[in-house]
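Since the structure comes first, as structure tokens, the remarks are kept for the end.
Of the protein chains in this complex, one is absent; all others appear in place.
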Amino acid sequence: MSASFKEKQDSIIEDFQVFDDWMDKYEMIIDLGKDIQGISVEKRKDEQLIDGCQSRVWLKAEINNTRMHFSADSDAIITKGIIALLINVYNGEKPETIVKENLYFINQIGLQEHLSPTRANGLLEMVKRMKIEALKYV
Amino acid sequence: MSASFKEKQDSIIEDFQVFDDWMDKYEMIIDLGKDIQGISVEKRKDEQLIDGCQSRVWLKAEINNTRMHFSADSDAIITKGIIALLINVYNGEKPETIVKENLYFINQIGLQEHLSPTRANGLLEMVKRMKIEALKYV
Amino acid sequence: MNQTPDYIEGIRSHFPLLKTKVHDKPLVYFDNAATTQKPQKVIDRINAYYSTENSNIHRGVHHLSQIATKDYEDARIRIKNYIGASKENEIVFTKGTTDGINLIASSLGELMTKGDEVLISAMEHHSNIVPWQLLAERKGIVLKIIPIHQDGTLDMLSFEEMLNDKTKLVSITHISNTLGTINPIETIIDRAHKVGAKVLIDGAQSIQHGQINVTKLNCDFFVFSGHKIFGPTGIGILYGKESILETMPPYQGGGDMIKRVSFEKTSFNEIPFKFEAGTPNIIGGIALGSALEFLESIDTNQAFAYEKELLKYAEEALLQIANLKIYGTSALKTSLVSFNVGNIHPFDIGTLLDKQGIAVRTGHHCTQPLMDFYGIPGTIRASFSIYNSKEEVNKFIHALKRAINVLS
Partner (left out) sequence: MNQTPDYIEGIRSHFPLLKTKVHDKPLVYFDNAATTQKPQKVIDRINAYYSTENSNIHRGVHHLSQIATKDYEDARIRIKNYIGASKENEIVFTKGTTDGINLIASSLGELMTKGDEVLISAMEHHSNIVPWQLLAERKGIVLKIIPIHQDGTLDMLSFEEMLNDKTKLVSITHISNTLGTINPIETIIDRAHKVGAKVLIDGAQSIQHGQINVTKLNCDFFVFSGHKIFGPTGIGILYGKESILETMPPYQGGGDMIKRVSFEKTSFNEIPFKFEAGTPNIIGGIALGSALEFLESIDTNQAFAYEKELLKYAEEALLQIANLKIYGTSALKTSLVSFNVGNIHPFDIGTLLDKQGIAVRTGHHCTQPLMDFYGIPGTIRASFSIYNSKEEVNKFIHALKRAINVLS
């Protein structure tokens, strides 16, 4: 695992440890969502859509000098915050890293519930899509 | 309730009280079945058939001088014994009595289980058919 | 005034799950339109069944089988009485509301021909839409949609205009699971019968909020799910008028629904068994009976009245919140409220409510066409039951305000 990839995850875990209350954690998630580069409504394309049953996510992937760069948006700001977490970890990594390496921070910060396997709006689906995008450049 | 109708039921209840063991009660039921007038295989008619899921009963009803007279047979001898109980109570009664009066002996001797409401081979179905036959002469 | 009445506390004490904590907060369960909690009586019944009488039913000569059969058939009788049907052969056990509607669509549908019309409304649950779309494809019947007004009530004028002698069935929800609207089904049944159409009432929501009497209603079919009336999952009821059920071909084939099978010719059992192929959900039926027994043991009139009070109380508090919009503002409404706040996504609010121990449902509630009508992706829905209290509504409102704060 690349140092930076691990560091980024550990730093998220650390950030989350500060808060006891779930509301505070979610405030942080929401703030993260506000910080990332979104995709404005006009620019959203159908093929970018990860359609969930609760909220929708648009995901754009590019490669820049062997490094992946994602941007994303969602109609729900918590969903956008969650994908921001992924983007913060994945952006700047090589496609190989993204395809191969494990995201352990999710379990540690207690977001497993977003890992619901049955519906497409979960983290799992986003991670899957991001890996698929990365795979194109491997 | 006619005296005889009640007496016949009470006497069955008495007879059954002698036995503690179910096997003995059933031996008695079987013997009763052997005693009644059956319907030989050749003489059985389709319209006499009470078709059950477990065993089959043929029931013949006649009126004789304002009094009902039943005969019956079954491919299962316990079933024949059970209808024999009914016949012993009903035979010689007026159709009105059969249509109107209650058979209380069944519950008292513990044969309720044969009263299963869901399938046609139960006592209920036999009683119903006997009442329908009696109704024709009311 | 806001104190929970003793009779509600009394009812509440029967439901063990309500003592659960979620994210370390006492649970406020406002997702009753999705499924209700189960009284201890139902849980105990299941336990006792599996521990002392479990057996396959019908046809069994042995003791356990006879007891289980009797208990299952007794449950049928209890259900018959609870909904005011006249005969127990009018009570068909199904898997749930969805299964019941599919049974009708498939079996009654066999009797329909190209050009026959089926009417549903714009507020139906997917379970009362898709089976008819599938039937339309299979049989060429025409599916027509009764429109609704902005307040979430049926456009009865249009309804009357749509009725004609090609109308074979009106299939309509008694109460909207998204809006809470109580539909004027008495009028609908009456009008439909005048043109010779049959009426299927989707009672999934109404069964838990008041006394149903199918005979007085004079509906031809009434369907509901056990899990929405304090009973288990995997069981439901289809009530159908005897005279109609008898004309309908079987749905599924298998054990129990036959009279006699041979490779040359198979004949079918009487109703309701004709529609009950295979080993049924025996304990499901029995435990649904226990749920009704529980309801019969409490003062439901009082409880249903308090539910209505809760709705008013909650709506009043909600309307104090800026930019909050309630969907479904019919004068005749049951105790659930659907809303959105400004442009905040329902999922965001639902998530933050959950983190504060409040269970509500968000999304389209299986009524996407209704969402399209209002031009929204979904709503937040709080739905109440006989064990909920104003105290819980207070907690909900408080948590909602906090969520809005975080999200704004």
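Remarks
The chains carry the letters A, B and C, assigned in the order they are written, with residues numbered from 1 in each.
Just so it is clear, a residue touches a chain if its C-beta (ideal position, glycine included) is under 8 Å from a C-beta of that chain, and two chains touch if they have at least 3 such contacts.
Predicted, not measured: the structure shown is a model, and the values here were computed from it.
Within the full complex, the residue among C:64, C:195, C:324 or C:376 touching the omitted chain is C:64.
Here the missing chain is touched by one residue of A:54, A:74 or A:97, and it is A:54. Contact with the chain that does not appear here is found for just one residue of C:194, C:260, C:312 or C:398, C:260. Looking at C:113, C:164 or C:252, the residue that reaches the missing chain in the full complex is C:252. Screening C:43, C:156 or C:195 against the full complex identifies C:43 as the residue touching the chain left out.
Annotation for subunit C: contacts to the undisplayed chain at residues 16-17, 20, 22-23, 27, 29, 31, 34-35, 37-38, 42-43, 46-47, 50-56, 59-65, 95-99, 101-102, 105, 122, 125-127, 129-134, 143, 145, 225, 227, 232-235, 250, 252-258, 260-263, 266, 277-284, 347, 350-351, 353-354, 358-363, 366, 368-369, 372. Residues of subunit B that touch the chain left out of the display are 22-23, 26-27, 30, 53-56, 75-79.
In this section, only the chains that are shown with their structure count from here on.
Farthest from subunit C in terms of Cα centroid separation is B. When chain pairs are compared by contacting C-beta pairs, A-C ranks highest.
Per-chain Cα centroids separate subunit B from subunit C by 45 Å.
Between subunit A and subunit C, the centres computed from C-alpha atoms are 38 Å apart. Multi-chain contact residues of subunit A, defined as those touching 2 or more other chains: none present. Counting partners per residue, subunit C has no residue that reaches two or more other chains.
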